[in-house]
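Report on one structure; see the data block that follows.
Left out: one protein chain. Kept in place: all the others.
Chain lettering (A and B) follows the sequence in which the chains are written, and residue indices restart at 1 in each chain.
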Amino acid sequence: MVLFATLFCAALLSMPAFALDTGPAPSVNLPTRDGKISLSDLRGKVVLLDFWASWCGPCRQSFPWMNEMQAKYENQGFEIVAVNVDQKPEAAAEFLSQIPATFTIAYDPEGKTPEAYEVMGMPSAYLIDRNGHIHSQHIGFHNDNKETYEATIRSLLRARN
Amino acid sequence: MQLIDHSNNSKSKTVGRALAAATCALLGVHATGSLAKGQPGEWDVETALLVYSETDDRVQAAEPVISATRNFDGERKLNLKLVADTLTGASPSGATPSALPQTYTSPSGNGSYEIAPGEAPLDDTFKDTRVAVSANWEAPINRDYAYSVGAYGSKEYDYLSTAVNASLSRYLNNKNTTLTGGLSLGVDLVDPVGGAPVGLSRMPLNNNKSQADFDQEFAATRDSDDTKTMVDALFGVTQVINRQTLMQFNYGISYSSGYLTDPYKILSVIDDASGSNYGGNLVGGDGNPVYLYEQRPDTRLKHSLYWQTKYMLGNGDVMDGSYRFMIDDWGITSHTLDLKYRWQLGKSYLEPHFRYYLQSEADFYKRYLTASEYNSGAPVMTDASADYRLGEMTGLTFGAKWGYRFDDDRELAIRAEYLIQTNDGDQGFGSLASQDLYPDTNAMWLQLSYSF
Partner (left out) sequence: MPDSRLFYRPLRQAQRVLMPIAFLAATLLTAGCSNLGVKPWERDLLANPDMQLTVSGVDAGLDDHIYFSKEASSGGRGFGGGGCGCN
């Protein structure tokens, strides 16, 4: 009984493993509503690659913020590509009708791109610098982190090739 | 909610109730089901009204509930819940029916009630209102941990119940596995009408004696008010099996100590001496039948194992099945099987429900005591109870819920359930054997709820 409780508590309190994704960003070639998007075409820009789904609650808060970022930093060479991973396109369409996006939406129902990026939680966003390398990985969306997030984007935009 | 009467059996479940209340508020932590629900800055409110009714003029109750959750940034939630219930009606006192009319003293000592020959002895002296409030706060610590804390209190005129609880959850395997540990501590204050009776003492009856003699006898059978403390711990593992399947396994342990007896329950003493009264109520020195107040042990240790599975079919229908095994040191073991099927019908759903419950009797459960066991006022046992809820029991529940979803936020639902409870045990002897010692209990409840 005591052994059982101890083992359980040990599992409960053990240290988590942590993995941060860095290195060259895996290639992305996906359809969008009007055509296609390819990450290699965006070389030279700072890219925020976001993985979202209609069933993800925090995505409802991240979209208005991403709209704001896109508008604010577009002319400095900032691009947001939001990859939808819904298995049914109707679900994504319904989400977008309630929460419109000014940035590019790409569709990956088979989940090959999140697999390549080793996505660990929804939503996940990767900041990719002008050289096509992953700068940082952000799991989840928290209103508290918006300021620091924006500061990181600005610093990446300042660094030129 | 005291659905039957002020049985400590139901009160000893208050901590389970507190945990359940905390549970209900904790649900969806970091895993908010609905899209629009759980959005920061909003309130999610669930209101309901339950109407409960037992057959044969037994308990009737009405219970409104309001549960409101305020969502904050960062997946933090505060839940406040208010439940009120009004209870009327009669419930079995534990005495046996007889071929002769029977009179019992009411719990306050200020009155009595009569039961006709062959009728089940029901104590009709309760009309009660109870109010319960609970508050629960849950928040993540980081991506891997979340916690919750909560408090609970309820009050009715003869009972006060309080509890606090806390839990810690740990995520593993990309949130496919969740480990949860919870602890609850509760203290109840019992203040029965007329004072708590001395266990296994004889119920004073005012027939054949002066009021002064009766009052003296009544005062002698009174004990002081008492308290009950409870410690509950729950260890659980929730595991995503695949895209459509989720399972949960819990181990629970619960320890209560203090006044666990039901102050309003009695046992009949049956004459086992051969002769004309064989199987009839034992007649005491004052010419009245002998009834004893019940007595339960002052500690109870329960263990439970619980397994639940949820499975979503290709068409969106959801199957929900669970099994619970419980065993305690009162000698009771129980099995509970619960099955639901949610049938999606566009904007609405229909969910039939079936529950099967099986329970063995407590070690000290006695449908009646014999005169030999009563031993002229020095009973051979320390504990005895004729409360049918501690006896051998089978319960079958059939129900259905119909709900209509206006949108992501609002839902209207109506639910109906019908319970058939049968009991069994010692069939008695002599003239007692011709009485129905185990009448069925049938109950129905209807619930209307609205969430917004």
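Quick notes on this structure:
FYI, a residue touches a chain if its C-beta (ideal position, glycine included) is under 8 Å from a C-beta of that chain, and two chains touch if they have at least 3 such contacts.
Here the structure is a predicted model, which is why all the values come from computation and not from measurement.
Note on the undisplayed chain: of the listed residues B:Ser167, B:Asn281, B:Gln295 or B:Ser431, the one touching it is B:Ser167. From the set B:Asn206, B:Thr370 or B:Gln421, the residue in touch with the chain omitted from the display is B:Gln421, counting the whole complex.
From the options B:Phe72, B:Tyr255 or B:Tyr306, the residue with contact to the chain not on display is B:Tyr306. If you put the missing chain back, the residues of subunit B touching it would be 1-4, 7, 9-10, 13, 15-17, 19-34, 37, 46, 48, 50, 52, 63, 65, 67, 74-75, 81, 83, 140, 143, 146, 167, 169, 171-180, 182, 232, 234-244, 246, 248-252, 254, 301-306, 308, 310, 312, 316, 318, 320, 322, 324, 326-334, 336, 342, 344, 349, 357-362, 389-390, 392-395, 401, 413, 415, 417, 419, 421-422, 424-425, 441, 443, 445, 447, 449.
Residues of subunit A that touch the chain left out of the display are 1, 3-4, 7-8, 11, 51, 53-59, 85-87, 91, 111, 114-115, 119-124, 139-142.
What we mean here is this: only the chains that are shown with their structure count from here on.
Those residues of subunit A that touch subunit B in the shared complex are 4-5, 8-9, 11-13, 16, 54-55, 57, 60-61, 120-121, 139-140, 142-144.
Against subunit A, the residues of subunit B that register as touching in their complex are 32, 35-36, 38-40, 73-74, 143-144, 168, 170, 172, 174-175, 179, 181, 235, 251.
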